[in-house]
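All protein chains but one are shown at their positions in the complex.
Then we have chain A:
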């Protein structure tokens, strides 16, 4: 490993025998994000068992998702898929009355070639609820890519033109309604302070002088507000988010619209936006870490010919506030086993924090969609004078464990299947899934990333005086 010190990043591909979550797990955060949706996962007991165990307590909170569990008669086509799905969807309509039902196709529907895309439009007109089909299966995708398939499917449901908004606001009632619907694009009303509400609405009504900008990627509403406000400070107005808080509020998409991603795993969505809606994609590093956030804003501004102001100071200030954490991570080494596609952005940020990155494992690497992030990573390496890490696509966990044994990194960012065994062998770990559920975007949340990264290091400090670090009998 130490011998590799090439001038540019090296890419490798291993066997693909690695541990990650099934992409259907995206329903966990998407059903919470899209408030009026219902997710129906069409699969087997295995899918159900995964969801039930991976999502733990959420199951008990009457979630807006369920399994359409395929039985032997479904597999052998003794039952009519269409009739069966209709029966279940009618039941869902009756019990929950959602604004949209999202069918999640799984490995099984893929193998038995169930024509979900064919059935959905028919059923949609019959039961009068939009049905969106996303194939988030483990045959093709890993973990967070599930969200990518859902968002790509939602692109087709976004309106092409804005419903005409009457400029005269004489009818106060309808005017209020309109304002609310615009607002809800950003965030639920309850979470926005009245002050901010005014700001956002006034910004929206005074026409911005740049083409519309739509951001894509599902983030908690507080984070969308934060990012929206960061851009607002530079005079950039966000016209909408994909996904929106409510299905009815999906953003307008057409050839005038500029789109920009907030997460590195959204390459299908980006492609769909460009090819099907002729949107213009702004390729940037992702707003993870203060360095990433600044680069993200700068790139968006440059597209709109806006000269950003005060960004450098803002970034410096954030770095200053992180000082206590930076001291902890400085010079420490980190190894990403790879399972959620956030790895490149996180590695880039951690390098900037002074860490040494040994390896970036990643399930899938879209060099085009991540181009800006990759060159930013390269630039960061040069800036901090760090050897270029290697990026291992489709890693092999067994080989990685051997490399971890050899390298003894200070921190391994890994899935839960390996965390405890590595800890027992004296290697500190951080569960990678936490990065997908924690708030890590924008300036405000940089601290949260380091909070996660340093947790095992701080734990080590507090247990330092005790000698038991290796807790397995051999090896």
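Here, a residue touches a chain if its C-beta (ideal position, glycine included) is under 8 Å from a C-beta of that chain, and two chains touch if they have at least 3 such contacts; residues count from 1.
Here is the rule we go by: contacts and distances are computed from a predicted model.
Undergrad: What protein name does the UniProt record of the undisplayed chain give, "Glutathione S-transferase alpha-2", "Translin", "Probable electron transfer flavoprotein subunit beta" or "Light-independent protochlorophyllide reductase subunit B"?
TA: The correct option from "Glutathione S-transferase alpha-2", "Translin", "Probable electron transfer flavoprotein subunit beta" or "Light-independent protochlorophyllide reductase subunit B" is "Light-independent protochlorophyllide reductase subunit B", the UniProt name of the unshown chain.
Undergrad: For the chain not shown, which residue from A:13, A:139 or A:307 touches it across the whole complex?
TA: A:139
Undergrad: Please identify which residue in A:8, A:52 or A:316 touches the non-displayed chain.
TA: A:52
Undergrad: Which residue from A:36, A:84, A:124 or A:393 sits in contact with the chain not drawn here?
TA: Only one listed residue reaches the unshown chain, and that is A:84.
Undergrad: By the contact criterion defined above, which parts of chain A meet the unshown chain? Give residue numbers in ascending order.
TA: The list for chain A reads 16-17, 19-24, 42, 44-46, 48-50, 52-54, 56, 59-60, 62-63, 66-72, 74-75, 79, 84-85, 87-88, 91-92, 107-108, 110-112, 137-143, 397-398, 401, 415-421, 424, 471-472.
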